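The other protein chains are all here in position, but one chain of the complex has been omitted.
Going in written order, the chains are labelled A, B, C and D, and every chain counts its residues from 1.
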Amino acid sequence: MSATLIPETASATTTMRRNFWSGVWRVMKRKPSRMAGVVILVGFAFMGAFGPMFFPDHLPGDVNALTKPPSWEHWFGTDPQGRDVLALVITGSRYVLLCATVTAVITVVLGTALGLFSGFKRGRWDTVLMRITDMKLTIPGLPLLLVLATVWKFSSPIQMGLVLGLLGWGGVARAVRAQTLSLRERGFIEAARGLGLSTSHIVGRELLPSMAPYIAMNMLISVTGAVYAQVGLFFLGVLPYESDNWGVMLNLAVFQAGAMIQPNALGYLLAPLLAIMLLTLGIVLVVDAMDEIFNPRLREE
Amino acid sequence: MITGNGIVKTFKQRGNMLGAREVRALRGVDFSIPKGGAASFIGESGCGKTTLGRIIAGLETYDDGEIVIDGVPMSSLTLKRRQPHFRKIQMIHQDPYSALNPTRTVHQTLRAPLALRAKQTGRSKAWMDERAAEVLSLVGLDPATVLARYPHQLSGGMRQRVVIARALTVDPEMLVADEAVSMIDVSLRLGILALLKDLRERLGVSVLFITHDVATARYIGDDGDLYVIYRGQVVERGPVDTVIADPVHPYTQSLLSAIPVLHGLELPGEQPVVPLEALNAGQDDVGCLFAPRCPFRGERCDTERPLLQLTEGVPQEHACFHPERRSVIARPMSEV
Amino acid sequence: MTLIARRLAGHLARGFVMILVVATISFFIVNNIPGDPMAARFEKLVEGGMSPEAAAQAVKVLYGFQPDTSLWQQYLDYMAGLLRLDLGESITRPGTPVLDVLAEKTKWTVLPVLAGTLLSFLVGIILGVYAAIKRKGKLGDLLAISGSLLHGIPQYVLAMLLVVIFATLIPILPADGPVDILFEPGLNAGYLGSLAEHAVLPVVTYALSAYGGWILAMKSSVVTVLGDDFILASELRGMKRSIVFRYIARNAILPLFTILALSLGLLLGGAVFIEKIFNYPGLGLLLIDSVNERDYATMSGAFLLITVAIIIANIVADLFYTVIDPRVRSGEEAA
Amino acid sequence: MAQATTGQAPGVRVDGLTVVYKTPAGELPAVRDVSLTLEPGSITGIVGESGSGKSTLALSLLNAVQPPGRISAGSVEIDGLGDVVGFEGERLRKARGAHIGYVFQAAQNSLNPLKTVGKQLLDLGRSHGVEDRRGLLREAQELLGRMGLDGARVLDSYQHELSGGMRQRVGIMLALVLNAQVVVLDEPTTALDMITQANILKIVREVHAERGLTTLVITHDIGVVAEVADRLAVMYGGRLVEQGPTRQVLGDPRHPYTKGLIKAIPRLVGDIDQARALPGRPPTLATVPKAGCVFRERCALRMDICDTDDPAAVAHGPRIVACHAVKVKEHA
Partner (left out) sequence: SGGGTTNKSSSGGGGGLFTTIDVNRPGLEQSAPANPYAPKGNSFVGYNAMNIAWVKNHLTDPNQALPGIAASWEIAPDNSAITLKLQPNAKWSDGKPVTAEDVKFSIGVAYTQGSTAFSITPGAAGAAAEVTVVDDATLKITQDMANPSPKFARGVFDTIVLPAHVWSSVLPADFWDKLKASRGDGADAEKAREEILALGEKVLAFAPPKDVSAGPFVLERVNPGEALLVKNKNFFNAANVAPDQVKFLNYTGNEQIWNYLTAGKLDHSAFVAAPTDVMNRIKAAPGSDVIKGYSPVAVGLAFNQSKKPYDNVHVRRGLAHLINREEVTKVASPEGGTAAVTTTGIHQKAAQAWIPDTLGALEPYKTDVAKAEEEFKTAGLTKKDGKWTLADGKPWKVSMHAPAGFSDWLSAQENIKSQLIKVGIDAEVVTTADFPLYLEELDAGKYDAGFWLMALGPAPYDIYQRLYGRSNGWNNIAGKVSHSPAGKNGNWMGGPEEIEVDGTKVNPGELTAKLNSSTEEEAKPIMAQLAKAANQDLPVIQLWDYVNNQFVNNSRFTGWPTDDEILRSGAKVLLSGVWIQTGMIKSKS
């Protein structure tokens, strides 16, 4: 009897897992825009991970084709060094996306952990943590970054992401705490406590999955936030120059190539702008599906 | 056997800087529920029923008093050590919709406590699955169809059964059912009540029933005690049928009088006590807590607080200076 | 209104602590900044043809007052100054208190931010109501998606696009500073007109970048309120549509006012990009410039002011809620 | 028991009413072919479980079914007003409140949280062209006083300052203040505790009698109906399966569902073990059978015909029952 039961339940969990993915598939299929969003995001992920491999470490420049408008050869034209703008966008995506990923991970992990802890423990810890969070939220991010940029050399995307992440967890922590507090009041958390289930089970298996859509959404949103912030800082030119980066491209396009004045460099300006907008679009479209993916009821409807 | 002595609970709502507001939810409650027995708490909204239930289930701390579970006084243990004892007491929530995690299937929901148990007792995974099926069958659900479902795919009644099944996974000694049927369709209520009754009989689980509805209390445990709670104090306590038939506390009487009469099947009671106006929290320093609303108030009531006690000629304990039996509940037509 | 007074007192106390904390942070960050204003000026002079020796001396004149006191002493002085609302003197503007500099710059940030935010707020909530009512239809979807998208696009991207389109390709609007010098300042049509003309692009950028957010917020707020029982109840009591609409609007807008106050506070600091791109001499530009010029005093002053704005916005938002929402007013927390 | 005193109360005749909701599975009826007469000056009670269509039916009386629902067939004739189903726009709006008062299911939250009761009352008056604002306020205060409340204070309160019972009374006041003669109360006592419930029921009964109303009380709790209603209708799966004078229906239920329901109520006295649970569970909009009797899945008396034919509501004297088995028994 028991011998037959084991494989059965094992397969039950796999079916369940398969059900989850087929549910996700269903949710995605529900609106074509979501599929488009997924395609875009997958595209960006691919671009960041593998894109640079298709190009030499150092992009060759053509001295005879400096700052050229788009053509068949160069879809978005060339930069003032005669390099292909599209290639620059692709190789530059790694920095941007890596940084954004680091930011998102830190924001979400830190924010979620603190929010959960605070909401779950309540009492003194909660008060202290939330005071800190309030303070953090009060300190304006961008100006702080500007001031920080004078002391800190953001020498790698990881470091940059680290700083952005450390600056960004406040909102998530606050929201996760609120969610935790409200979920805490739900019977199922209390029941789990009454059954003597461990805190790690309660947090990991009961609370987190219920907040998953929320956390996932925050993750995606902090990706866009990180992209904007770093690209913006590079654009302002307050960060040290980094040859492969969208923000640097924008900065150079405007302040070096004069893209706002002469159409030849417009491609140089528009390419990173388009990349940013496309990424935003992808994220907006996918965020739209988050709720339905993580909520079994909506998923299967 | 679970007993409580003088349980006191005061909620301090943290106000802004200028002092806290206190809510005295329980003011020294004694209770005792024998193994396999039953007890019911009734009282109007806000009287502290849920708070007491949660304290008994170990989900809430208490400020004073003692709870003894199977002879072990809880005050002698650290908070952590109390847990295994309190685990014997499981709470069934009022709202089966929120009592189950919407992101987890019934299987997952049952598995978690079973896994814990399996770990403690060194049992196998197979046992877990067996046991899951077993508890589901116990509550009258078909494991095959229910296990893989999410809560939203179940009806309210089924959900409440799953909640009970989940409580059964830890082999509890007592179930605390806090208005366990009030959110369930009328035609299904009795099914759940019958299940609880059945579990009492078959598994020897004692049931603590918290409700507005005295009739359901009677259904679950007509051999148990009925506790009438008023503003955190037990004002009358005795065997269910006695209290229902011959209430002596004016509060119990108005509570019972408020139960609608099924005209056509029943006739109104002989001496109904007019239902009271809604409770407005009043002073609580001196005198009988109920005095401000009491139609039979005497002078003493304003200066002295009556304690729960037995008096001569009254079979149940009560906290009233003027106990008087009144037959307030409706009588069946057939008896007339 | 003791509740309000009590809340205000609490807020002020907390805000005060907050300001001290931020001031401390910025003091220590700023004191760790490598590269000092001396070197910056030194090289400028040398470039300008001065001999290095002479340049060194000239620089010493400018920064001769650099205190030799310990960091700790400097910190205490700084904090003591703060308490007297003294932020020190701007380094690149000898003799000018930082506070005066901030005062002059603030108006150029506040006006367009205020105009842009209010504009976007108005347009956004109207479209938001529309999006909520039509949420099941294509149009509602379109509004929501376009709202999210606009909400998502960074300000500087919008600003650049607007400059490219309206100042470069079809040069019909200025993008260089706040006003044309040829008009004498004052209440004359020319000056005001010029002010308005120059404000169009920045204001539109603020408005565009914010209005998506308002649509989304208003939409979700209206949808929530529409689901509230009292709306249906009012209809069933036969209330006039206009009155019911007012009920919906008032209840839906309420939470948005809080966001409005907060975002006004935040925008003071967020104006960096727009001011940079449109050469608006406000706080954001001041911050960038002082960062570039290593004008410590101004830098931390601007940073502090931006923080204070946010703190004040927080307080205003909260008090506003207290005043307008009877549930909070009577001490009970709103859900 | 309250009786109509004035005689001017209008009667209401619901005829063949069907209300459908649009769902992913198509338009499904939540109320199907319901006919019901509210005698002038009487209190009629409708009992039914969650999802049986009570609220939908109640809303239909005001032609206020919310999208995605709509009334697809039938009529609601109100004396002195006409068929409400055909009403639209201003005419419909004026009928609501002025002729038909509605006490909302969740009366707890039926007030605008940002306005005092008095202000909302004035808004209501303005909506219905009441000139005499003083008179309106006086009337409201009187009504509230009648229900045991301090009228002036209540009018000056916000929703959150009132307790559940008080809010419910305010809801009743707002339904009556414009002199509506037909009043619909949807679950007036749900979420209130025993004592408050008893008070509200008492008020409903008294106000009904004093003002000479035609009242419809909707509830899932048979006790509530038994307490107040003259006539009782039992709803199941969108159908009225049985109706008749309260005492008769309770004392001698005909329909197997009514019987089961009454049996399933534990009682305070008598043999507790007589209580019997009803097997099965109530249908939802999606699981209501398309053809045949809605109750057959749970019915002990199920016959072949039940699977195919929807039993018609047949009158037996003052009582109407829709059951094949009952008919068979009568014929037998």
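Assorted remarks:
Throughout what follows, a residue touches a chain if its C-beta (ideal position, glycine included) is under 8 Å from a C-beta of that chain, and two chains touch if they have at least 3 such contacts.
Small disclaimer: the values here were computed from a predicted structure and weren't measured.
If you put the hidden chain back, the residue from C:77, C:180 or C:229 that touches it is C:180.
Of the listed positions A:43, A:196, A:209 or A:258, the one in contact with the omitted chain in the full complex is A:258. If you put the missing chain back, the residues of subunit A touching it would be 58, 60-61, 63, 66-67, 80-82, 149-150, 153, 237-243, 252, 254-258, 260-262, 264-265. Although one chain is not drawn, its touching partners on subunit C can still be listed: residues 34-43, 46-54, 57-58, 60-62, 64-65, 92-96, 100-101, 104-105, 108, 167-168, 171, 174, 176-185, 188, 190-191, 194, 279, 281, 289, 292, 294.
The definition used in the following text is that only the chains that are shown with their structure count from here on.
Chain centres here are Cα averages; for subunit A and subunit D they lie 52 Å apart.
Separation between the centroids of subunit B and subunit D, computed from CA atoms only, is 32 Å. With touch defined as above, subunit D holds no residue shared between interfaces to two or more other chains.
Residues of subunit B in contact with two or more other chains: none.
Across the complex, subunit D meets subunit B through its residues 49-50, 148, 163, 165-166, 193-199, 201-202, 220-224, 226-227, 246-251, 260-262, 264-270, 272, 275-278, 281-282, 298.
If you check the complex, the residues on subunit A that touch subunit B are 1-3, 5-6, 8-9, 12, 15-16, 186-188, 190-198, 201, 205-206, 209-210, 212, 294-297, 300. For subunit D in complex with subunit C, the residues that touch the partner chain are 59, 62, 64, 66, 93-98, 101-102, 104-116, 120, 123-124, 126-128, 158, 160-161, 171, 174-175, 178.
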